[in-house]
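These notes are about the structure you will find just below.
Apart from one protein chain that is not included, each protein chain of the complex appears where it belongs.
To keep things simple, chains are lettered A and B as they appear, and every chain counts its residues starting from 1.
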Amino acid sequence: MVIKTEPFVVNIGPAHPSTHGVFRMRATLDGEVILDIEPVFGYLHRGIEKLAEERTYTQIIPLTDRLDYLASMSNNLAYVLAVEKLAGIAAPERAEYLRVIMAELQRIASHLIGVGAFLNDCGAFMTPILYMIREREKILDLFEMVSGQRLTYNYMRIGGVSHDIPEEFLPALDKFIKGMPGFIDEYDQLLQENEILLARSKGVGILSGEQAINISASGPVLRASGIKWDIRKVDPYSIYDRFEFEMPTGSAGDCYDRYRVRVEEMRQSVRILKQAVEKLPPGEVRSEVSHLVRPPAGEAYGHIESPRGELGFYLVSDNSIAPYRFHVRAPSLLNLTALREMVVGWKVADVLAIFGSIDICMGEVDR
Amino acid sequence: MSLFDPGLNPSAYYPGTLPPEWPGGYWIHWGVFVVIILAFVLLMAMGFIWLERREVGRFQARLGPNRVGPFGVLQPVADAIKVLTKEDIIPAKGDKLVYWLAPVVAFVPALMVFAVVPFQDGALLADLNIGILYVVAISSVSVVGVFMAGWSSNNKYSLLGAMRAVSQVVSYEIPLGLSILGVVVLTGSLSLNSIVEAQHIPFILLQPLGFLIYLAAAAAEINRTPFDLLEADSEIVAGFHTEYSGMKFALFYLVEYCEVLAVSVIVTTLFLAGWKGPLLPPLLWFLIKVFGVFAVIVWVRATVPRLRVDQVMAFAWKCLLPLALINLLITGIQVLVWPEILPWAAVFLNLAIMVVLILLWSKFFKLGGGRVEV
Partner (left out) sequence: MTVALSGGEIAARLEERFPGSVVESGQDSLLVKSESLRAAAGFLKTAPGLEFDYLTAITGVDYYDYFEVVYQLTSIRHNHSLVVKARCYGRGNPALPSVVSLWQGADFQEREIYDLMGIRFEGHPNLKRIVLWDGFTGYPLRKDYLQW
């Protein structure tokens, strides 16, 4: 005798302790197994692309901070690189090194939150994320020394960075660089071979390499599926071709690989930081660019490797003080395209683990 | 006395009653112990709440609550006052009688467990000669309360949580019972008082595998990490008690701590030789051991992530159940044939068997199912 069952629809979100931001998933469940999932977002849409058409190029920089608010320095960097490409401006050497230092520190900070939130979603009761936050506080202190802010820095400018670093910055940064590898090792030791974490994340939510390329995934999601594609290596921007670092790749494309790729990237970032601090030249930090910069008419697409993936800005200029069109290529939005394939067939508990492992930030999904 | 002699136990001859000299006999004894047990449970639950929050805080590199009273000792009191002054919400389309009864049905069995626990030699409410069987039977009634709560809330998340609860608790009853049977076979009696009396060497040394299985199964019964998918905050908000607030929520909260208190007390009685100890008064040893077991349970909670529901089931049926059966078999063989002059050798043999079995199982055992084709 077959018992008649019917699938029921559950809303996960928008206000939920585990969806990173306001994000809603309409899941059709059969018992605990997910049959279908439909992501619904737009709760954080602020119309940044339209707002940018009314502001000068320099006034857009604070707007870009609020896109991916967990990695503001990267957003600033991508935007000013796009404008510099459009207008043909070059930044001085010291400014380039400072940009690299800030971008790598930001990568570490963002990955700390990403990894911590993933473990929180797996159920580890806040202990790992609190350790991560303790380390992230040190990075936020460094950023506060430089820009006065802890979250939305507004530090990069077209043609350089806004101020030079104060004297207490470099000693504090040295102390941080010395302590960080030890912390990553300690953390890894607790979690790398943890049975329960392996059971929850190995083999769960597999995204194969061809699927990842087809859905335009980027960042750790793409690299964990085995594709060696990191904008810092294949299309070096700023002065990244002067640094030596590895590109960690996974093989299986499951949650565990994405987690490991992020942890390894943190180690590589510390390596880049060491090299950048050694070679930091003296000099100016900003080239002479007017506040009302008027790039010549044309268009440009500038992209960087942000902690979440390939962040790109497409700018169309008509030789006025404000851009004609400002478009953000948000990595989180494209990485989300894969959510449905990765999740169908797994159970409710896995949805959040998979979603946490993609590591999105709603600010840039909705813009 | 040899290792396996239950010893002399007068209350085995007068089950459930006292020596008949007391005026009023049984009812005064009952009244006194009811007051003692209620006071003990409520005070210890508050102490556990405080200990858990401080201990988890220290594990997470922060202080726990330390504002209310010295070292935050009055924090549970503050929590109680907060919870009591909240508005009592009843879901409009929920089943009101079931909704009201659910916390009561969940709480009463947790309290009834303490009737058979010996605080000192012969000091218990009722020395039933089926002591541990009574405990196992009564503690499985709580899950009915949990299911009633999930059903009557008219909320899909609560229903999901309640379903998971029932399947989990029912699955873990069996390894729980089997691991207790190892201790019972060693003692020769189900009565908790006799079990404590018989522990010249604490049974944790003689039954290490049984201890671990019991701890895992009991943690699953009371929905503690790593098996707390019932109230997994990151998945189904708060599971079956999402819709509860005010005094009813306080009762559920209390149920959780009373159950963990019950488990700590039973573990102390069965495996750690209850109130026995060299210098200090027996009651103090009892409290120290109970707090120690609880500290270990909280330690596990602060450290490990959570398992998924099918992994929890797989763990119960494929891992704990066979190990418990093997444990019982080995214990039975030892009771029959082990010579009485070498008790400590049994300890080492059992430890070695436990290590071998656990290593073997972890190599060949795969946790849980994978993706289902839809």
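Simple rule for what comes next: contacts are C-beta pairs under 8 Å (C-beta built on N, C-alpha and C of every residue); 3 or more make two chains touch, one makes a residue touch a chain.
Here the structure is a predicted model, which is why all the values come from computation and not from measurement.
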Next on the checklist: Among the chains present in the display, which ones are touched by the chain that isn't there?
Outcome noted: A
Checklist entry - Please identify, in ascending order, the residues of subunit A that touch the omitted chain? => result 41-42, 45, 47, 49-50, 213-217, 227, 229, 234-236, 299, 301, 303, 310, 312, 314, 316, 324-325, 327, 329, 333-334, 336-337, 366-367
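Methods note: only the chains that are shown with their structure count from here on.
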Item to check | Centre distance in Å when subunit A and subunit B are each reduced to the mean of their C-alpha atoms | outcome: 44
Item to check | In the complex, subunit B residues that touch subunit A | outcome: 56, 59-62, 156-157, 160, 164, 225-226, 228-229, 232-237, 301-311, 362, 367-368, 370-374
Checklist entry - Which subunit A residues qualify as touching subunit B in the complex? => result 8, 10, 16-18, 30, 32-35, 119-127, 130-131, 134, 190, 194-197, 199-200, 203-204, 344-350, 352
